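All protein chains but one are shown in place.
And now, subunit A:
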Amino acid sequence: MRNQMNPTVERILGNIDKVMTGKRNVAELSLIALLAGGHVLLEDVPGVGKTMMVRALAKSVSAKFRRIQFTPDLLPSDVTGVSIYNPKEMEFEFRPGPIMGNIILADEINRTSPKTQSALLEGMEEHSVTVDGVTHLLGKPFFVMATQNPIDYEGTYPLPEAQLDRFLLKMKMGYPAPEEEMEVLNRAQRNLPIEDLQPVVSLEDLRDLQQSIKEVVVDDTLKRYIVELANRTRGHSSVYLGVSPRGSIALMKAAQAYAFIYGRDYVIPDDIQYLAPFVFAHRIILKSEARFEGITTEDVVNRVLARVSVPVQRLVK
């Protein structure tokens, strides 16, 4: 692609690259979610560098990084924070939980009980938490990167569909390629460079970027294209539940962010096509027959992409 990356974004990604080997696309997608005001669900096994990636991202944008390790006995208040009676002041005092940060790594979110999960997810959606009747606004930007073990691991509480819908993107990190892993080893021999990572943009700049993404043009033909894609998932023969309108919005926002990253002020179908699997796949529920046949939601999205014709002419008004 001839489009040049947005220089600010280029800087952020370059910074992350200093500590991460490969995985540029994961960093890019995370950044897209961050810029589009969404959240990311990473489905992967431990030890592939999720935390490292998020920390690097947080550091690069000088955001406050928090990490919540979800365990089965974690309580909602462990996430949101608690009001504690202060005998000195003679009143309840709010002790903020780990959710009160800018970039949150919610590790192994499916290990904890649904109750605790929903505390986090409510915060993700509302950008606020309510403790003892008092509503506390969350940081801005607020970006959650949740990770979950693949569902078939034992002792997990799979996220309900409605809550999955709240993640803008879902992706897999995957193991690094052998050469990349060699490089990982090489870097590990030296020291862990994450501590030395310097921020490249201020939080203020980040907010500006988030603002300018909203101005990226999405032509009506492409809105119709998105709608048609979402619509096709709903009617697909293997699909039990298709993509919700929230999914369509998510795809549009993500596409805007993606276009912006690549220095365009307008979305092209390529953006949509690239992002559709990440945005749509986790919002689709397959019929059990289709699941048995080994069809994945990604397959469905890719098939829909192949079937829906890309708009190549302006809409006739």
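We adopt the following convention: contacts are C-beta pairs under 8 Å (C-beta built on N, C-alpha and C of every residue); 3 or more make two chains touch, one makes a residue touch a chain; residues count from 1.
Operating definition for what follows: contacts and distances are computed from a predicted model.
One chain of this complex is left out of the view, and of "Arginine N-succinyltransferase", "Transglutaminase-like enzymes, putative cysteine proteases", "Acyl-CoA carboxylase subunit beta" or "Sugar ABC transporter permease", the protein name its UniProt record gives is "Transglutaminase-like enzymes, putative cysteine proteases". Of the options A:Met90, A:Ala188 or A:Val312, the residue whose C-beta touches the omitted chain is A:Val312.
Contact with the chain not shown here comes from a single listed residue; of A:Pro98, A:Gly123 or A:Pro269, that residue is A:Pro269. Subunit A residues in contact with the hidden partner, per the touch definition given at the top, are 1-2, 217, 219, 221-222, 265-270, 273, 305-314.
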